[in-house]
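Only a portion of the chains appears, each positioned as in the full assembly.
Letters A, B and C name the chains as they come in the text, with residue numbers starting at 1 for each one.
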Amino acid sequence: MPAVQNLNLKVNEGEFAAIVGPSGCGKSTLMKLATGLQFPREGAVIVGGRQVGAPVKLAGMAFQNPTMLPWRTTLDNILLPLEIVEPHRSRLRRHKAEYVAKAESLLAQVGLKGQGHKFPWQLSGGMQQRASLCRALIHEPKLLMLDEPFGALDSFTREELWCVMRDLHAAQKVTIILVTHDLREAAFLADRIFCMSARPGRIVAERRVEFPRPRDLDITYTPEFSELVHELRGHIAQARQAA
Amino acid sequence: QTPVRFSLDWRWEGPAAPFAVALDKGYFKAEGLDVTIDPAAGSREPISRVASGTYDVGFGDVNSLVRFRDENPGTGIKAVMVIYDRPPFAIIGRKSRGITKEVSSLQGKKFGAPAADGAYAQWPIFKTVNKIDDSSMRFENVGFPVREPMLAQGEVDAVFGFSMSSYINLKSRGVPADDIVVLPMSDYGVDLYGNTIIVSQKFAQEKPEAVKGLLRAIMKGVQDTVKDPSSAVDAVIKRNDVAKKDVELERLRMVLEQNMITPWVKENGFGGIDKARFAKALDQIGLTFTYKAKPGVEDVFTDQFLPAADQRKVN
Amino acid sequence: MKTRNQLVFAPWVFTIGFFVLWEVLCRVLKISSFILPAPSTILWAVWEYRSQLTYHAFHTLWMTLAGFGLAVGFGLLLGMLLGSSRLVNAGTYPLLVGFNSIPKVAVVPILVFWFGVGWVPPVLTAFLISFFPIVVNVATGIATVEPEMEDVLRALGASKRDIVFKVGVPRAMPYFFGSLKVAITLAYVGSVIGEQNASNVGIGNLLTRASAAFEVPLVWAALVVLAVLGVIMYAVTAYAERSMTGWAQRSQMAA
C-alpha cells in the first residue's frame, strides 16, 4: 500500500504552512517526496508545475532525526550547507570568520551558546535537534522544510524557538513548511494548516489561520486559539478513525 | 616393506627418468622398499628436507651439501652415490652478442645471474681458476622465469644456468641453435661433482640394508635409462601432464651425455668418486665461502652402500 | 589510569612473551636451526649482519613506501568510484578479483621485461599487491553509508561528488584504516617478491642469497627485520587512525 496517495498541497511563496496528522500517516514521506529525496514507486511528484527528478536545490531541511555527521563538530556540522550551496561555497574559504560568527549567533539564538566545539554525540537529544535546526537555517534558504523540529524539547525552549521562527519568517519572507504533532505549535506559527490522514496519506482538511501577525505568545491563551486547536483535534481524531 | 620418502631435486622432467623407471619397474619394491618420490623446487631443497628428517633420501647438489654441513654441523647427512659426475653448471651466451668459447669474451658483458642460481654460485671458482677480473662485468639478479627470455631478447649477453635447461629453453624461445654458446664450467677447470643421492644419518644407521637396496634399485634404473632413454622418458611423462616427450628426451640425452655417463664413469663405473678429484672439489668449494671446519672426503661421501663395482657398469 | 599503562605495556608483554615461548620451544623440542632458529640465534645474526641488513632494509623500505603510497592514492580513488557507482562496481569487480587471484610472482617477469632490473619492478609489485584491499574497503565503506546521512547533503542539492567527499569518504575512514593495516603488510611482501626477482639490492635479494647459501639464521634475521619494519609502519598508520577516526571508536565494548 502506498504511503501517500493523490495528495495535493498548495503553498504560496512566503507562506508558513504546517502539516499535522497522526503518527505514521506519511508526513515525513511527503516532505521527502516534495524535496526529491525519495522517488515515488508509482506516479509522479509535481512541484511548481514540474515533475521532481532530482533533489530541489536551495531548500533548508531539518529532519525528524537530527542526523548530524559524527566526525564533525557541531559547528562544522552547521557550516556544512555553506560548503555545498552557492554562493557561499565559493566565498566560504575567504570569509570563514564571518560565517563562523553567523553560526555562533544562530547557536546562541537556539540556546546553545559556546557548544559549537562539541561533537554531536556529546550533546543531549534536544540540543542535537536545535543544532540541526541551525544547520537548516545557516544558508538562508528560500524554502524551509522542518520535520518536527521541536519534538525533543521542553515547552519553554520550544516556545522560545517558536518566536525565533516567527521572527525569521517575518524578517526574511521565506516559505516554511512545518511538520508537527503539536497543534498549538501549528496554530501559533502557520498561515495555513493541512491535516493528513493515514493509509494512504491524504489531506483531509485545510485550514487558514487568520490571526494577525506579528503574533505574540499571549494569543495562545485566547479562546479563538483554543477553538482552532480544538477544531484541528477533531480533524485528526477523524483522520485516525478513518485509518 | 620399508617406507622411504625420497625428495627429487626438481620437477618430474627428463633427468629424473632413472627414478621413475625404478619405481615403474618395481626395482624398489623388489628390494623391500616402499618409496614415495616428491618433487622439489631446486637441488638445494632436498638437502634440508633430508636433514630435517621429513625425508629419508634426497637427490641433491653435493656442493650445497658440503656447505650445508658446514653451516649445520652434526646433522650427519651424507652423499652415498654420485649421479652427475660432472655438474650441469654453465654459462650460456649468444654468439651474436660476442660470447665465444673463449673466457676472455666474457669481459665487459652483462649477465643474467639469478641470486639463487646454483651455477652463479660457482662463479668465484670459475673466476679464480680462469684468472678473470670481473670488475667490468655486470651481474643482474633476474628471476628464473625471465632469465632465458631476457637472453633471447638481448637484454643480457649471457646467463648463468644449467646447460640442459637453459639451452633447451633458449631454443624453444626461437634462438637459433648455432647462436647459442654453452660454456660448461667443468670444461673450464671447475672440478666439482654434481647431484648425488643423499641419505639422512638416521636412515643410514638404522637401515643400512635398505640404503644398499635403494642404491641397487637406482643403479638398475640408471642402466635401463641409458639403454633405452626413450621409454625411460615415458615414465616421466606419465607423472608430468604438461611435459612434451621430445623436449624431455632431448634434456635427458644431454644430461646422460654431459653429466652422467662421462668418460670417467665409463671407465670406473657409475656412482663412485675419484677421491683426489673430490678433495680438489672440496678445496674449490672453499673459494665460494669460508669453511668453519673444512671436511674430509669421508665426511661428505661414503661408498659403503654402493653396489659392487661390477654391478655399476653402464655401457 | 591503570588501563592506559596496561595498553602501553601490552604489546611488549605479548611480543616478548611470544619470543620467549619460541625460544623455549626451540630448546625443548631441539628444533634444528635450519628448520626454525631460536630467537637468540636470529638476534645474533641480526647483530652480526647489522650493516648489510640496515642497508638492504632501507632500500626495501623505500620501495615499499613508494608502492604503498601509489596504492593508497589509487586505492582511494578507485574505491570511491566503485563505492559510488553500482555500474562501475558490477563491471570492474570481476576483473579486479580475477587479477588479484593471480599470484604476483607471475607478474614480476612481465614487469622486468618492461622496466628492466631495478627499482621499478619492486615498487610496482608492492603497488599491485596492496591496492586491492584498500579499494574493497573504501568501496564497502562508501556503499554502506546510512541514507539518512546522505539525505542531509542531498537535501541541499549537493552533487554526487560532494556527497561522496563529504559523507562517503569520512564515513569510510574506519574501513580505510582497517585496510591500510592489511595493505602495508602486503606492500612489504610485494616489494620483497619484486626484489627477489628483479633487483640487486633489498631485503628480498638478501633473502634469496642467504637461503641459497643455507644461511638460515640470516634468512630469519631478514624476515625479522621485515616484520619490524612492518610493525613500525603499522604503528604510524594506527597513530593516524586514532587521530582521524576517534569519532568512530567510541564503543565501550573494547574495554
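Everything below uses one rule, namely that a contact is a pair of C-beta atoms (placed from the backbone, for glycine too) under 8 Å apart; a residue touches a chain by one contact, two chains touch by 3 or more.
For clarity, every value in this text was computed on a predicted model and none was experimentally measured.
In this file the complete complex is built from protein chains present as A x2, B x1, C x2, though only one of each kind is pictured.
Methods note: only the chains that are shown with their structure count from here on.
Between subunit B and subunit C, the least number of touch steps comes to 1. At the far end from subunit A, in terms of centres built from Cα atoms, lies B. Ranked by how close its mean Cα position lies to the mean of all protein Cα atoms, the top chain is C. Rounded to whole angstrom, the centroid-to-centroid distance between subunit B and subunit C, based on C-alpha atoms, equals 39 Å. The distance from the centre of subunit A to the centre of subunit C, with each centre set as the mean of the Cα atoms, comes to 48 Å. Mean C-alpha positions place subunit A and subunit B at a centre distance of 85 Å. Chain contacts: subunit B has no residue touching two or more partner chains.
The set of subunit A residues touching two or more other chains is empty. Taken in their complex, subunit C has these residues touching subunit A: 148-149, 151-158, 162, 166-167, 170-171, 173, 245, 247-248, 250.
Touching subunit B in their complex are the following residues of subunit C: 32-35, 108-109, 112-113, 116-117, 196-200, 205, 208-209, 211-216.
Residues of subunit B that touch subunit C in their complex: 44, 47-48, 51-52, 64, 67-68, 71-72, 75, 114-118, 121, 139-143, 145-146, 149-150, 153, 155, 289.
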